[in-house]
Every structure is written in C-alpha cells, then in structure tokens.
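The complex appears here minus one protein chain, its other protein chains still in place.
Chains here go by letter, A, B and C, matching the order in which they are written, and residues are numbered from 1 within each.
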Amino acid sequence: MSTGRLCALVDGVFAIAVTLLVLDLPRPPASAALASTLRHAWPSYAAYLVSFATIGVIWLEHHGMMSAVKVANRRFMERTLVFLLTVSVIPWPTALAAEFGRQGGANARTAAVVYSAILFAMGLAFVASWRYLRRRPELVYEPARGGLQAAERRALAGSAAYLLAILLAFVVPVAAFAIDGALAVYFALSRSGVPALMVRASAGRD
Amino acid sequence: MSTGRLCALVDGVFAIAVTLLVLDLPRPPASAALASTLRHAWPSYAAYLVSFATIGVIWLEHHGMMSAVKVANRRFMERTLVFLLTVSVIPWPTALAAEFGRQGGANARTAAVVYSAILFAMGLAFVASWRYLRRRPELVYEPARGGLQAAERRALAGSAAYLLAILLAFVVPVAAFAIDGALAVYFALSRSGVPALMVRASAGRD
Amino acid sequence: MSTGRLCALVDGVFAIAVTLLVLDLPRPPASAALASTLRHAWPSYAAYLVSFATIGVIWLEHHGMMSAVKVANRRFMERTLVFLLTVSVIPWPTALAAEFGRQGGANARTAAVVYSAILFAMGLAFVASWRYLRRRPELVYEPARGGLQAAERRALAGSAAYLLAILLAFVVPVAAFAIDGALAVYFALSRSGVPALMVRASAGRD
Partner (left out) sequence: MSTGRLCALVDGVFAIAVTLLVLDLPRPPASAALASTLRHAWPSYAAYLVSFATIGVIWLEHHGMMSAVKVANRRFMERTLVFLLTVSVIPWPTALAAEFGRQGGANARTAAVVYSAILFAMGLAFVASWRYLRRRPELVYEPARGGLQAAERRALAGSAAYLLAILLAFVVPVAAFAIDGALAVYFALSRSGVPALMVRASAGRD
C-alpha cells in the first residue's frame, strides 16, 4: 500500500496537536488586570514554545522518514499509530507544565517528569519505527537503505537525552524543561546528519 | 468519482477525533497535589488508551476498505458519512467513561452502556458499508471482490462482540470496558484475515 | 491554479466543524445521576444530529461542485472562503440550540432564529459560488457547463427554505429546527437532480 493516506493522517494529527496547544494560553476573566496577568503567565508561553518546537521538529524528522518509505505495510502503520499516540498527547503535559512548572517542590517535579516522560515515549516510538524499517529494508527506497542505521541511532540519541531529562526532573525540574527545549533546537539545526543525505538520495531531487 | 476527497474527509475526522481525546485527560487546578491527583486518574488514561486504540484500529480497517474501492458513488459516500458520525462522537462517551467509569452502581453502568453502544453503532455502520459494496461489486477493484463477504463477516463479528459488551455493561460495567479494549487489540493483531489478502490482491503490491 | 489545496482546506474545515460538535454533548459533573441527566439532554442530541447531517450534506453538495471545477481563480477561492466561514461557525448555533432550544418563549425563538439564519447565510454563500461559476464557465469542465443553472437553482431553493425557517422561528421555534433537519434529509436523498448528472458527465466515470 502506498503511504499517501498514512501521511494524511499523520499530518492531520500534527496540525491539530500543534493548534490545540493554543487552548492553554492564558485566558483571564473580564475582571482581570490583563497586562499584569499576561506578564506573569510566562511559563505558559515557555511551555507553548517548547511543545510547538518539539512537535514541529518531530514532524520534520517524520517527514524525512516517510520520504524514504516506498510502501507501508500494516505492521508499519501500527507502529506509526503508536507514534501518533505519543504526539497527539503532547498538549496534555504542556498544560500541566504551564500550570505547575513554576510552582516549587513536588508539583513542578511531577509536571517535569510527566512532560519529559511523554517526549521520551515519543522518542522510543520513533526509534521503533526506524528499527522496523531496518529489519524490513524492502519497504524502503533502494538508495536510502544505507542510512537506516544512522537514522535509528540519531533517534536513539534523542531518546537517551529525554531519559536524562526525566532523571534531572526529579532534582531540578526547570533544567528538565530546558533540556527538552534545547533538544528541539538541536534537532532543528543538526541537519547535516545521515537522514538528510538519505532522503536526498532516495528522492533523487533537491 | 474517485475516492480522494472522501479519504481526505475521513482522515481529517479520524485525526481530530483521536486528538480531541486529549482534552479530557486530567487538568487539575493549580492548588492540587499534582502527583496524587494524576495517580488517581487512571480511569482517564484507561479510557483514553482504549478509545485511541479503537479509533486507530478502525482507521486501519477503513484504510483497508478504501484501498479496495475503485469509485465512490453518492450512496456509498452517504454511508461513509454515517460511519464518520459514529467515529467522531467517540470522544464524548470516552469523557463519560473517564468521569463515571469507576463510580460504583448506576453511573458506571450507564457510562459503560453508552460507550459500548456507540462502538456497536460504529460496527454496524461499518458492516453497512461492506454490505453496500458487496451489492455493488462494480465499485470494487476486480481482484478484491472475492473477499467482500469475509470482510463483512469480520465486521459483523466485531459488532456482535460490542453487542455482548452492552449486555455485560448492565451487570459488570468494568468487564464491558475490558471487552471494548480487547477488541481493539484483537483487530489490531488479526491481520491474516481475508481483508488483508483482498487489499494485497487489489493493490497488486505490498 | 488547480483545485487540490482549496479542497484540502475545505475538507479540513468540514472535518473539524463536524468533530467540534461533539464538545457540546452533555458532560455532567461527577456528582450527577448520569442516566437521568443524559435522558433529559435530548435537545443536545437533536441539535447534534441536525448539524452533523447538514454539514455532511453540504460537504456532499460541495464535493459535487468541486468535481465540476477545472481551475480555481482567486475570486472563486475568496467566495469559497466566505462559504467556509458560514460552515465553520455552525458548531456555535448548534450549542445555542442545544442549550436554549427547549426553553419556552424568547430564548428558544432567538436560538432558532440564529440557527436558521446561519444555515441561510451558508445557502446564500453556496448560491454565490454557483453563480460565479455560471458567469465564468471557463473555470468549469466542458460537459458540466449545461448543469450550472440547475445547480444554482437547487441551492437557491435550499436557501429559500432556510429563509422560511427563519420566519417560522419567530412563531414556532421547534418547527424551524424541524425544517432545518428535514432539509438535510431532503438534500441527502434527492440526488437525481441535475448536479449529479453534471458531475457524472464532467468526471466521465461513476
């Protein structure tokens, strides 16, 4: 089966996940002093930006993966659905991070652990998709097959960093959010890696 | 008419239904003890996971159906819209299940009945689509026509299981939810059936 | 310009509008008696079903229109955006109808007027799209041009019926909702009209 409808579902979920984030930006009641309320809501903006950047970068990475996939069988689609589960849920820990991230103590810790844990799960699901493709190279365009291992390693490195963020969240919650944000920036900028080469090779244009 | 736009609408509705589920995950107020609140919210996660898995599996099944459909006439599109009605409404019984599923007595019963009844309606709508295709084989790719009856029977068996879940919901609500969840897992794993063969035949690749 | 991206935007808006309707189904608090609360919420279900059916039927009609359009210029896209405005807003009067539709007196009247007025605006926007195509037949596939006038008249008849519903809403609100629902059913069933012929001719398949 071709990948058209799978991509349509993926793009739909990403588009909605990214747009639902906006529902948790501060909406003070009519009686509030708007300017000062908005000024104190910086954790909401920070959480919004980190989540938007993360979802955006995951989309870019997934776009790279799909441009290497020739056919999608049912098992691959199931792995993609598990991956979508971890992406579509991101607005939820984002809302928790915005509400509890700046409280001291246990609540900030819980929010940071949950937030990083969901990004970790997302990373693992992405690794699992790459690993499946590596074991089934017949699903992948010929010239892209050489890059599968490096792509899996790249996703694995990201997952490891999210695992580090979980551990750090127990000690310094705000540092965990900082790592999560830095990872989005790092993956956005580091495109000289193998996946990009792979995609270019497979697509035969650019 | 080709099936492109119908698939686009279907994929959109599935993507949104699956992502709207996240709005009903617990969002405790800032004054809550976050960790213990989240720990007690397991019915929300269970409902979320069962509904996500169900919608995901329905999407896979519907994807299989559409890859066998050559042209979609207006009557078939109308049946698909009724099917979409039953899919798009799933976030609603999910929210009821999350809120009332663990209460004892009448409320849990009501939630389990409503939840299973909507999945039952979804199953029936899916049966109706297959049945229509069986009566109009000219809408279906030649090699796939032989598999239509088995596909309808598979959908019918799923519907029967959901009917069983409704009946069970009156006695042991939590068992009804368990059946609903088990059905998603079963349909995800059982792909050696006729529809898969049919799709492979019709698409001529895999 | 081809019509691909315009259709993608349209399908997205329809899919979201239809799925957002679910947010206004009753979500009683944990302390409620669920069964009796749900039983009394029938205006919500009625409003949900009428709006879902209406949006579904509009999608079918718009799908018919777009399968006759060869190229979409900027002016046609602007008219389509105005049409989308009237479609995407439908969840709002639906929520009003669910909340106020069964109250006696002025509130039910207001809800019925607003609901029917927005469907009337949608009808007029659809008429405007057909009219523009009739004045610019070069945008339309050759064999479909003969059906443009009948298609416009069909849309105009629907708009007139919605206007009647507005007037009736001032006297018997519930009758206005009944007309709105009956129109969805009527347009779903009446496909022997010219547009269907037109589409079949233009697409050259079925």
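The working rule: a contact is a pair of C-beta atoms (placed from the backbone, for glycine too) under 8 Å apart; a residue touches a chain by one contact, two chains touch by 3 or more.
Predicted model, so just to flag it, every value in this text is computed and none were measured.
Contact with the undisplayed chain is limited, among A:Ala15, A:Ala98, A:Ala112 or A:Ile166, to A:Ala15.
Here the missing chain is touched by one residue of C:Leu49, C:Leu81 or C:Ala178, and it is C:Leu81.
Between the chain not shown and the residues C:Pro26, C:Pro91, C:Gly123 or C:Gly181, the one that touches is C:Pro91. Within the entire complex, the positions of chain A that touch the omitted partner chain are 7-8, 11-12, 14-16, 18-23, 25, 27-30, 32-35, 38, 48, 52, 56, 59-60, 63, 66-67, 188, 191, 196, 199, 203, 205-206. Annotation for chain C: contacts to the undisplayed chain at residues 1-2, 5-6, 8-9, 11-13, 15-17, 20, 23, 71, 73-74, 77-78, 81, 84-85, 88-89, 91-92, 95-96, 99-100, 103, 106-107, 109-111, 114.
Here is the rule we go by: only the chains that are shown with their structure count from here on.
A turn of 90° superposes the CA atoms of chain B on those of chain C, with the angle given to the nearest 5. Of all residues in chain A, those touching 2 or more other chains are 12, 15-16, listed in ascending order.
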